[in-house]
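Shown here: the complex without one of its protein chains, the others still in place.
Think of it as A, B and C in the order they're written, each chain with its own count starting at 1.
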Amino acid sequence: QKMDLTLGLQLEPPNLDPTSSAAGAIDQVVYSNIFEGLTRFGPDGSVNPGLAKSWDISDDGLTYTFHLVEGAKFHDGTDFEATDVKFSLDRARADDSTNAQKALFAGIASVDVVDPATVTVTLTSPDGSFPFKMAWGDAVIVAPESIDTIANDPIGTGAFKFSKWVQGDSVTMVKNPDYWGTPAQLDSATIKFISDPTAAFAAVMAGDVDAFGAFPAPENLPQFEADPRFQVLIGSTEGETILAMNNGRPPFDNKLVREAVAHAINRPEIIDGAMFGYGTPIGTFFAPHNPDYVDLTNLSDYDPEKSKALLEEAGVALPLKVKMTLPPPSYARRGGEIVAAELRAVGIEPEIENVEWSQWLETTFKGAHDYDLTIISHTEPMDIGIYANPEYYFQYDNPEFQNLMSDLTRVTDEAERSDMLKQAQTILAEDYVSGFLFQLPMQTVANAKIEGLWVNAPTQAADLTAVHWVD
Amino acid sequence: MLRYTLTRLTSLILSLVAASVVIFAAIEVLPGDPASVMLGVNAQEDTLAALRTELGLDQAPAERYVTWVSGMVHGDFGVSYTYRTPVAQMIVDRLQVSLPLALYALALTVLIAFPVGIWAASRRGSVADVSVMGLTQLGVAVPNFWFAMLMVLVFAINLQWFSAGGFAGWSEGPLLAIKSLTLPAIALALPQASILARVMRSALLDTLSEDFIRTARAKGLTRRQALWRHALRNAMIPVLTIIGMQFSFLLAGGIIIENVFYLPGLGRLIFQAISARDLIVVESVVMLLVFAVVMVNFLVELAYAFVDPRLRVRR
Amino acid sequence: MSLLTIENLSLSIHGTPILHDVSLSVAPGQILGVIGESGSGKSMTAFATMQLLPAGAACTGRISLSGQDVLDLSEAQMCALRGNAVGMVFQEPMTALNPLKTIGDQVAETILVHERISRREAMDRARDALARAELPEDRFPLTRYPHELSGGQRQRVVIAMAIALRPALLIADEPTTALDVTTQAQILKLLTRLVREDGMGLLIISHDLAVVADMADEIAIMQRGRVVEHGPARTLFQTMQHPYSRALLAASTHAPDRDPVINDDALLVVQDVVRSYTLPRKALFGPPRVIHAVRGVSFQIKRGESLGLVGESGCGKSTLTRAILGLEQVQSGEITLGGQPVFTGHRPNPQVRRRLQVVFQDPYGSFNPRHRVGRLVTEPFHLSENPPQGAARAAAIAEALEAVGLTAADQHKYIHEFSGGQRQRIAIARALITKPDLIILDEAVSALDVQVRAQILDLLADLSDRFGLTYLFISHDLSVVRSITDRVLVMQLGEIVEQGATEQVLDNPQHPYTQQLVAAAPRLPEDV
Partner (left out) sequence: MSEPSLSPAQTPSTLRIVLRSRSLILGLVLTLTFVAAALISFVWVPYDIATLDIANKIKGPSGAHWLGTDHYGRDIASMIMQGARTSIAVAVLAVGIGMLIGVPLGLWAAARRGSLLDEVIMRTNDLVFAFPSLLIAVMITSAFGPSATNAIIAIGIFNIPVFARLTRSSALSLWQRDYILAARVAGKGAARISWEHILPNITNMMIVQGTIQFSLGILAEAGLSYVGLGAQPPTPSWGRMLADSQTFISFAPHMALFPGLAILLTVLGLNLMGDGLRDLFDPKLRRGRT
């Protein structure tokens, strides 16, 4: 029986500290494996107890009392205690904190240690999703003793201990024999970073890696499926892939033009061409696997004639020259080429500019929002609220939607919440704020003898704690 | 000989200083803010400012240049913005892949090119010469990344003789490490070997037509003896020049091949660093490569003097 | 018994016949001189003897060397013969040695290739061979590299290599052509001595009758791959039959008829001219090196006069020429032409320069191969204020070309369509076209075969008579200087050491350097 595993991932983390850098690649390596939070995401996206075995909420919804697991130790042998929780949360919300998701902690008024196994967190206003927030990778619990070297020598409480990092190649971790919970089933796990899709394919084929998480080349999946040596796991992510339009400036400040774009897009063709058939079409900014999802794809069905008519109605000069900025992921680059060809067919001439992430962040996402069109997948869970921010790069400023969202935080009734969410989805779809393309799939290729891998990606994680080999 | 060395050394240092200014200035104009890359989409302005201060990005450019250069002179290349580790350490790690790879490829290049070039030159105009030179023409023309792709397809995916890429590290035993560098080294070496073989051949043919070869033949040396004893060493100057250029090329030019075989070498480091706007890493690695090129040229020039007594200063 | 016998040797290269029925023989202790113009097949005969022919060469006939038929021998047998039974010395000493090996190694190699002895023994014998070639070890250690020797010394090394194994036959292919007259005389003496000492046979090749006239026992004259005349050196000049040999002899001794009209006014005045070059420093902080090419030279040329300037290579002749032409500024001193300085301020004076023209040595390098002759010869018009245009220009071209014996139609041709002699005529036409007062001829006939040289000398004499030209005639060949100049300057190490009427200086030299020069110059026997 094999007791070790090599997992391939596309992106290498810049460092191994999930609490002070945005890179999702860090979470992918360390989340749940090395670091744990008070709560944790399950494979289906549910929020489960983590280092807090349970919690109580005060009636006014302002105070959370977390009851911590007992006997947990950090990998350096120090005990896990309530003071570590207070340290971690206070550090994350401090003024000089460099936590990339500082907003998760914005609602915290104070953190108090009751006894070594109990912590209370007081909020400034009620927040039903606080346990959800505490499950994020940016909210994991770290220890003050090891905080200085965390970037290269992460010390957590997880089922795996960090062993070594060959920069540019791999991170290795070994089983934590003193783990407080269900121990890991593998003795050791190596995560190898292979950014190039071809190399990823070759590595899986040649057996250099036993599994590859978020396999980057969907075109190769049929080959793996046909090969009995491998299994292919298709799940879903929280990533709504959209054709973002800059609502803040011409020509996309004109709803008719946006609607024209929406009707020019042929979702099945994009999913076929860019994703080789993997991916679920969406008609609004919401994950289809969510129970509150409404299928609004018919609002923006493929109808080039209508699109042309709308452009004429909008009175824009054709061909309409616009800029399409594409970040590196292949869904964006390939999807962009297809979308561009489809737009050209109705008279919109996008000029494609491929950019690096840094440039995309700089020019499109921030600052002057100097872009017309871009393709991107928003992978944070439950993030429809970004459309309520008029400063966001969509430059979408709709008071009706903004009010709806702010009301939502106050409402705790599930049915009412559901209604409001559906309403929000409809507003976005009817305003044609963005072109809604598809939900990004999660594709994992693995040796057929491996079990326990996550199929879905409710958060960016490669949780290996349950992974094992079968004969 | 000492004077020759000193003169060369002075111009070497001057080139390095000029290069450092150029590199620093060039990096300054790179758009992109490392802090925002590190903190991602949801970072807040005060967080960014805190990070910029931490990284020293709020200092004036001249100040940063001086800090950078004086650090380098003391062996301190600064701390990577994204990896948060000393750049020197990263470079040392990456060099453990890139340097052996370059040397391996260079060794292959020389081992292929010398025999082929000499063989072809000694049979000038024969069918063997023409066909070998035809092959080298192909070798020069083939894009090395394409060749690498084909090799991965054949040797890693179909035949599974080699792994498709990656580098296990020297700790896993030198044999394994050498094995994982073999395909990349071949991909790098083949076009270079073709070039070198052609240079070797034409340099040899040039010297073979020199008067002193005729003198040697008149002494009673056979054609072969004249080639080995007289022509070869005289043909070394152009060959050395090319070898020097090739080494620099192999060290830096692995950038694409390292990507094809996902080797954690300098090339890939710089690629990642550029896209992450990890300026300090980019600066230092480029500087290092320039240093390597200049050093190699320096050594090649010393080698000229070693080969050619005319270049040694008269006693 | 004859050492080398060549009988009816014919040679063709890729089907092109080069040699026709060449027959020669050399006996031990005998010197055979082979004379002939460039391309007559002298070298090919020598190479055939060594079997070092270019690819595609095919020989018929018989070459017998010490009783062995060379043409029947295998390559391995030939290798055993070369350097051992027959040694060879080549024309160009600068390139005949491997620059990367010490002279000791190169001489010892000859021995090591043929004899199974230790390196030390070979070195000992190389030392002897070099000493016999007058390179004693105390002054020329075996560890020297060729670049540390002068041309004449290198030629001695080549000779040492060739005689190291005391071969029965030595072949010397123009061994002195690239050397100074004085050095040439030394090398020829050395070769003669070696032949006499060892009883070696020597086949010496030259294009210069005078070079071999002194030393050879037998002389063969070649033309277009044939031996046209053959006989003992002592009597050959009297008994020559073949028209070509007679023409060659006539050309070698040819002196043009001259009838100069010399005015009394000084056309060119050179006063205390100094020109030195600063070479780049070898080391960064070392002292700059200075070469004093011309150190305080003064002389005058009268209008209509032909002034000779002789001296060894590197003595500063060309530097002086450049100074006179106003191409380079001098450090001190003054040069005036017809009273006007060639340099005013820091710029050359176009008024003066227009009246000066020059003809260079190399007929192949003095023309831009991409221009037609018409354009080439009119280049000097660049300095004229109103150069002739249209028909006047065509007339000027025609006049200049016809003056040098070409036709006006030649102006439409490219330079590669002309022979060396014709090119030199075009160079003269180019110099004539602006009707200058002074023409400087820098080794203008040195590169030409004797017959062509004679024609050009006639042309120059004729032109000076017709146009009243003034010449500054630079040459290392005393016989040429004697035939064409009225007065001569002797230059050594950047200084004029002697000057006077040509006859007087050459017949009765006063300065030791001039005496040495005159003594070294090869001469044909008096009685021809």
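In this text, a residue touches a chain if its C-beta (ideal position, glycine included) is under 8 Å from a C-beta of that chain, and two chains touch if they have at least 3 such contacts.
All of these numbers come straight from a predicted model, not from anything done at the bench.
Just so you know, the chain we are not showing touches A, B, C across the whole complex. Listed residues C:P136, C:P369 or C:P512: the one in touch with the omitted chain is C:P369.
For chain A, the residues touching the chain absent from view are 196-198, 201, 205, 217, 219-220, 223, 269, 272-273, 333-334, 336-338, 340-341, 344-345, 352-356, 359. In the full complex, chain B makes contact with the omitted chain through residues 14-15, 18-19, 22, 26, 29-31, 137-138, 140-143, 145-146, 149-150, 153, 157, 248-249, 251-253, 255-256, 259, 267, 270-271, 274-275, 282, 286, 289-290, 293-294, 297. Not every partner is drawn; the one left out touches chain C at residues 38-39, 280, 325, 327, 348, 350, 353-354, 356-358, 360-362, 365-370, 379-383, 416-417, 419-420, 427, 430, 447-449.
Everything below uses one rule, namely that only the chains that are shown with their structure count from here on.
Contact topology of the protein chains: linear, an open path with no closing contact. Closest chain to the protein centre (all Cα atoms averaged), using per-chain Cα means: B. If you compare A-B with B-C, the chain pair joined by more contacting C-beta pairs is A-B.
As a whole-number value, the distance joining the C-alpha centres of chain A and chain C reads 87 Å.
Each chain gets a centre from the mean of its Cα atoms; for chain A and chain B, those two points are 40 Å apart. For this pair, chain B with chain C, the centres built from the Cα atoms lie 49 Å apart. Interface residues of chain B facing chain C in the complex, by the touch rule stated above, are 3, 6-7, 10, 210-212, 214-222, 225, 229-230, 233-234, 307-310, 313-314. Every residue of chain A that touches chain B in the complex is listed here, in rising order: 12, 14-15, 17, 21-23, 95-103, 151-152, 166-170, 192-196, 198-199, 202-203, 205-208, 328, 356-359, 361-362, 365-366. Residues of chain B that touch chain A in their complex: 31-34, 36-44, 46-47, 50-51, 54, 82-85, 90, 93-94, 97, 149, 152, 156-157, 160, 163-169, 259-265, 268-269, 272, 274-277.
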